[in-house]
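Dumping the structure here so I can ask a few things about it.
The complex is shown incomplete by one protein chain, all other protein chains being positioned as in the whole.
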Amino acid sequence: MLFPLLAFIIQALLGKKAISGNIALTAILASTIISLFGVFLPVWNETTVLKKWEWFTIGEHTLYVGILVNNLTALMQLVVCIIALPVHIYSRAYMKGDSGIHRYWMYLSLFCFAMLGLTVSLNLLQLYIFWELVGFASYLLIGFWFTKETAVQANKKAFLINRIGDIGFLIGVALVYAHCGTLDLSALFGQTGTFFKGVDIGIIPALDKNTSWVTFAGLAFFLGAMAKSAQFPLHIWLPDAMEGPTSVSSLIHAATMVAAGVFLLCTVFPLFNETVLLVITIIGTITALSAALFALGQYDIKKVLAFSTISQLGFMIVGVGIGAWDAAMFHLTTHAFFKCLLFLCAGAVIHEMAHLKTKIQLDFDPQDLRNMGGLRRFMPKTYTCMVIASLSLAGFPFTSGYLSKDSIVITTYEWANHLGGAYVLIPVVLIIVSLLTAFYIGRIIFKTFFGSFKYRTYIKADMTFHEASKTMLIPMFVLAAGSLFPFFGPSPADYHRSWIMLILDTDSTYPSLAQAHVFIPALLTAGAVLMWLIGWNWYIKQKYPLSENNILVRFANKQGYLNEFNERIFVKGTVELSRILYAFDRHVVDGLTKLFSWFIRRFSVIVYWFDKHIVDGLVNLFAHATYYIGHLVRHVQNGQLQAYLGFALTIVVLGILYLLIK
Amino acid sequence: MITLTHFLVVSACIFCIGLYAVLAKRNTIMILVGIELMINAAILNFVAFGKYDKINYGGQVFALFAIVLAAAAVAVGLAIILNVYRHFKTINPENIHELKD
Amino acid sequence: MGLLSILIFLPLVATLLILALPSSAKATYKYVALGFTFLQFGLSLYLYGNFDATLGGIQQLDAYQFVEQLAWIRMDLGAIGKLEIDYLIGVDGISLPLIVLSTLVMLMGVGASWNIDKSPKGYFALLMILNTAVMGIFSALDFFLFYVFYEIMLLPLYFLIGIWGGERREYAAIKFFIYTLLGSVLMLLVIVGLYFSVINPATGAHTFNMLHMMNPANYVDGSFFAYIANYHEVFGIPARLIGFIVLFFAFAIKVPIVPLHTWLPDAHVEAPTPVSIILAGILLKIGGYGIIRVCYSIFPDIAADTNWWLALIGVISILYGALNALAQKDLKRMIAYSSVSHMGFVLLGIASLTAEGVSGAIFQMVSHGFLSAALFFLVGVLYDRVHDRYIYNFRGLASLTPKYTAYVAIAFFASLGLPGFSAFIGEAFVIIGAFNAESMATGVPRWMAIGGSIGILLSAAYFLWTLQRMFFGQTRLKGGLAWQEALTDLNTREQVILFPALALALLLGIMPSLIFSNLNASVIQLIDLIKPYL
Partner (left out) sequence: MNVSIPNILDQIIASIPLFKPELALIIGFIVCIFMALFIERRWKNSTFIGCVVTLAFSLYYLIDQLSTTGTGFSGMWLVDPLSTYARLVIICSTLIIAIFLQQRHSKNNGDVYSILLAATLGMHVLSSTSNWLMAFIGIEMVSIASYILVGYFSQNKVQSEATMKYVLFGSVCAAVMLYGLSLVYGLTGNLDFQSAAHLQGLMDAPEAIVTLALLFVFTGIGFKLSFVPFHVWSPDVYQGAPTAITAFLSTIPKVGAIVLFARLYQSWSSTAFYFSELSTWFIIVVAVVTMLIGNLAALRQQDVKRMMAYSSIGHTGLLLMVVFAYQDAFSYLLFYVVAYVIMNLATFIFIDQIEQETGSTSLLSYAGLGKKMPLLFTAFTLVAVSLIGIPPTVGFVAKLLVFTSTFSIFQSSGDTGPLLLLIVGALTAVISLFFYFKIPLYAFLRNSDQPITDKKQVSVLLIIAYILTVLVILLGIFPNWLMEKVS
């Protein structure tokens, strides 16, 4: 874990000279190996390792720093490492020749250090520290191209919104500390911790979870998580964060950092009581839905992915909310792989597009879907990876996404079924969302790799629009492998058998429904396939001569009216809806923040005016008043002798009179 | 028979006249005269009271000293008024106000 | 002559030396000053190293360290009795960190005033006198002595601001002076009152000894500031309350709290860079120190009653200062207001009356000490180059002066409370303490803590905004090419001055125990002193 820190320091010292990024690479490699063999394997499903050193004593309490490695953290940090490694490799090619490359590696190492630290922190304060450091690193990386106005805006926004979350987190920490007198995670949330068993170690004897402060603390923590993993309405920073380099987006804003929120929730899970959990679930659902809808309307490939990330995070949050945080972690892991992969692929594409752009002095946005198309033939490998990833995202069988997503949806369904009533809405929404997911990801695939390439005319024999370089491809392959089911479990269908679920298994309070296990996956898969087909037809059919693909033609003919129907009612409708909603998001939710910040600035100006003219004004007024009295006093001194005498004697006489009549 | 009261009344009158002269007269000499009157009023008092102070004639003694001092003061005063006149060519206090805020 | 006295009077020697040197030796003044401050710094570090962290201090003398006590003034005032004033100095866990801080900041200050060319003799002499006064304040345990140093401190500052300052320096200087004097003359009255209320148990005579004043047993029954038993009232207000308020007022001006802060921006903006450094780095701390050492220790009962209001004032200062900082267009003014905001945390922490809060507050004082010093120094660097501080006149400095930008960014992030830097520890523990206050039943409600944490958000806002406005984006300067020429990157001297401060910020952020360990005993004792009255 400390390797990246070393790397960071070394590179910081080397400054401009550290261009290659070898240091960072070796460091992350080392830490990956260690985390796999040194940490993960021994700890996984074994006793938790806990090392602590005294940090400082304040008042009667002593705070410790240290490492806490249990199943959860071990898994998390493994994921981080395994994702980080390929991204590093990828970046070597992707970022080649950038002027600030040394900073890039520096920041990246810093991030890895912070992220790993976050995963294995011993106490909440330590966790908080790394939590903010992660945010800081992402701030740096988003604003990596600091001459770009939008980038700077974006990173400021990201940091500030994260700050809101951080404050929530801090308040939570403070509350816990105030009531339990300790911040040690194992002491608080461990098997024997305060919250888990309600054992008395704090100021208050036996801990009643339904006290108001617990709720409050829970909400505070959740606020932190919301900001970090971009939950509605604090999600607005994530799309903007795409201003950073794509590799960064893939690592930080898709795979790891944004998942930290979920990780936090899983860590402090015992703290939550019903109220909080319900809030979490609802927020998660809203996020999932809204984000998925926004994703439909996007043309910027990275933005689509960003929104899809948000919606997936929504899934995880829901997972936590319903108490199945094992499922959430599972989905987190799988999602890390395929979403990272998606980004890398997108990155590759964008990379090429950018190259092309520079070659053929044409001004177009290399990230715009509308400018792409038919790239399948130019970059087949990328295409394959991307397809795998998208399938996984869409939750097709034999992919990891299938397992994890099903796990969440099914559990939710069981949960809702257990509670009944309006709760059923939630799984339904989730299902719809996953369908939408399938649709928009399909849309990306088709728009990018099928159809005719807009600028094909420019690609002459001499200038080849070629496949991404090896260094970029290898990581992609690795991740592609990672997003297939065998990596996670023996069975392609049953998520219960995946090793993550087996170990992290939480005892669910509600009965599992057999039929759900059959019916929901089927529904999902079917829906996904349907979506893809619709997408296929809708995006390909208009553009390709019928002769191209007979099966399709037939299918299309049969389903013609259906297509029409879909097109008119469903697809168009949805797309419109998504447009509207996106506009809403842009102008209302984000607008609100803008408005808020504007308001704050205005307000601050007013306050300053107040300060300058009222507060300070009073001071000066007082001074001048004194000065003026001094002026008045001088009126006596008019130089007239007799006036003087008159004055003096009059006073005497007045005095006498006063004393006589009093 | 003239009682103490008469003396007091008279001296009070003289004092007031003197005071009036000091405050109202537009001539420095007259102011000096006013001062003299006030002092004399006091002296008159002293003498009058002194009549009842058989022990050590404090009143009379005081009166004598007062007369002497008054004389000295007035002498100085006159000299200075002369000096003022040299510079201002007037002894009307109203026109003498170089020094003021 | 103990180490502490040496520490105090070393600068005075420097002053004499400087005055003795002929003006032909202009160039040597700064070296003299530097040498002596450096010596002082080393000495203070030595003291810090040999400090016994287990001893508390606060109200019992034997728990103080490096104590020196000499009979200073003995006057027979007949009916009033004998006036006995001691030269009594010593340090405990609260004052020592601040002493070390002061020596460090002084060092920075001298370094920052390297190219002062306007009558350097007077300048450095005054600086050294100021230095003496500050050391004295932090180590005096006799109220009279304390007051003397407290007042001596004003004079050099007046001239430093007034002679070497900016355009409106006269206004700023006199404003600063009047404000502080107003506080201190009223303080004098309370001191006299305390003098009459307290007797030295040993000699039975009235005394100015602070430690005696902290012990309820020493109060004469029926005396003006006697404890709740047979207490005086003035206009229906308990005398002790009045005394507390007056003292608090005096120190609050220094802190400064809203609405007594208006001298600060003017003073800072007009003062030359080194003076701003010292002003922000040391003098503001004197306010906080005074509140702890004097108000809280001598009037624990009132402290326990009034901490709600103090906390409120603290929160108001935090938010108010932050909002003002957000509105500033002048960089230096912005930082000045940020100081107001950050010192608000100190007040909040002290008022929380929890070990966490108070320690956090003191930690915050220390960290704000050198962080604000660094910030002002950075502003000074910019100002030296182009004689302009107007935020909107700069754009995209990052690509022009990378090193400078790096330092600024670090300083900004450090002082907006990024974990890993000292400010975070301070603020976090102030907040934690404020939250803890409710469980400790010290009467500081939670919403105040939340208000404080909003301050953290705002501070992030104005720092980042400034960063974005001035340093990022395409380079665009008001002065055009001329400025581009002028804006050279940091030179070695500047880096030498800046690096330690920021390094220290990082170090303390990672190992707060460096301070907490020495602090803790004293803080606990302070809390125990006040607890009975809660």
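Structural remarks
Chains: A, B and C, in written order; residue numbering restarts at 1 for each.
The rule is short, and it goes like this: a residue touches a chain if its C-beta (ideal position, glycine included) is under 8 Å from a C-beta of that chain, and two chains touch if they have at least 3 such contacts.
Because the structure is predicted, anything quoted here is derived from the model rather than measured.
Considering the complete complex, the chain that is not shown touches A, B, C.
Of the listed residues C:I6, C:I178 or C:A409, the one in contact with the hidden chain in the full complex is C:I178. Although one chain is not drawn, the whole complex shows that of C:L21, C:L34 or C:L188 it is C:L188 that touches it. Within the whole complex, the absent chain has one touching residue among C:F41, C:F66 or C:F224, and that is C:F224. When the full complex is taken into account, the listed residue touching the unshown chain is C:G162, out of C:G93, C:G162 or C:G287.
Although one chain is not displayed, its contacts with subunit A can still be listed: residues 626-627, 629-631, 633-634, 636-637, 639, 641, 644-645, 647-649, 651-652, 655-656, 659-660.
Although one chain is not drawn, its touching partners on subunit B can still be listed: residues 8, 11, 15, 18, 22, 28, 31-32, 35, 38-39, 41-43, 45-46, 48-49, 52-53, 55-56, 58-59, 61-62, 65-66, 69-70, 72-74, 76-77, 79-81, 83-84, 86-88, 93, 96-101. Of the residues in subunit C, those that touch the hidden partner chain are 73-80, 83, 119, 122, 147-148, 151-152, 154-155, 158-159, 162-163, 169-170, 173-174, 177-178, 181-182, 185-186, 188-189, 192-193, 195-196, 223-224, 232, 234.
Note that only the chains that are shown with their structure count from here on.
Among the chains, the centre nearest to the mean of all shown protein C-alpha atoms is found for C. Separating the CA-averaged centres of subunit B and subunit C is a span of 65 Å.
Between subunit A and subunit C the centroid-to-centroid distance comes to 40 Å (mean Cα coordinates, whole Å).
Each chain gets a centre from the mean of its Cα atoms; for subunit A and subunit B, those two points are 100 Å apart.
In subunit C, no residue reaches two or more other chains under the touch definition. Subunit B makes touch with subunit A in their complex at residues 19, 22-24, 31, 93-94, 96-101. Within the complex formed with subunit A, the residues of subunit C that make contact are 175, 178, 258-259, 262, 320, 323-328, 354-356, 359-360, 396, 398-399, 413, 418-420, 424, 428-429, 431-432, 434-436, 438-439, 449-450, 453-454, 456-458, 460-461, 464-465, 467-468, 471-474, 511-513, 516-517, 520, 523-524, 527.
For subunit A in complex with subunit C, the touching residues are 54-61, 125, 128-133, 136, 143, 146-147, 149, 152-153, 156, 159-160, 163-164, 167, 170-171, 173-175, 177-179, 203, 597, 600-601, 603-605, 607-608, 611, 615-616, 619, 623.
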